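Encoded as structure tokens, the structure appears first; notes follow it.
Here the complex is missing one protein chain, while the rest keep their positions.
After this line comes subunit A, so read on.
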Amino acid sequence: MTYEPGKYPKEYNPKVHGPYHPGRYYGKPDVPFGDVKIGDLGGWISRRKFTPTAVWGAIHRTFWNWSGRWMNARSPGFAPIGHIIMLSSAYYFLVMYKDRSYHRHCKYH
């Protein structure tokens, strides 16, 4: 991936792309996930990079994209707050998964 901490992506060229937007992907775009056929899914996933910098870059972009579209709208409404609540719920679900699994009632599945 092209992301390096504290630096612009290597593909970013201000003369072409204009002012830098942290939520935008400046590399060569692949087929969107929604348009991928089931058969091509393996190839599509193999083209993704899972290095720490790439993952961090994706999280970074996703956050700024979400922030720009939802949180920083002029009148955002309740939806972004609901997203944060749902995300923290999911986070605590994962964190407390082990503790809560002691409360299971069934033994055979």
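As a convention for this text, contacts are C-beta pairs under 8 Å (C-beta built on N, C-alpha and C of every residue); 3 or more make two chains touch, one makes a residue touch a chain; residues count from 1.
FYI, contacts and distances are computed from a predicted model.
From the set "ATP synthase subunit b", "Trafficking protein particle complex subunit 10 isoform X1", "ABC transporter domain-containing protein" or "Translation initiation factor eIF2B subunit epsilon", the protein name that UniProt assigns to the chain left out of the figure is "ATP synthase subunit b".
Those residues of subunit A that touch the chain absent from the view are 6-8, 10, 12-19, 21, 24, 34, 68-70, 72-80, 82-83, 85-86, 89, 93, 96, 100-101, 103-106, 109.
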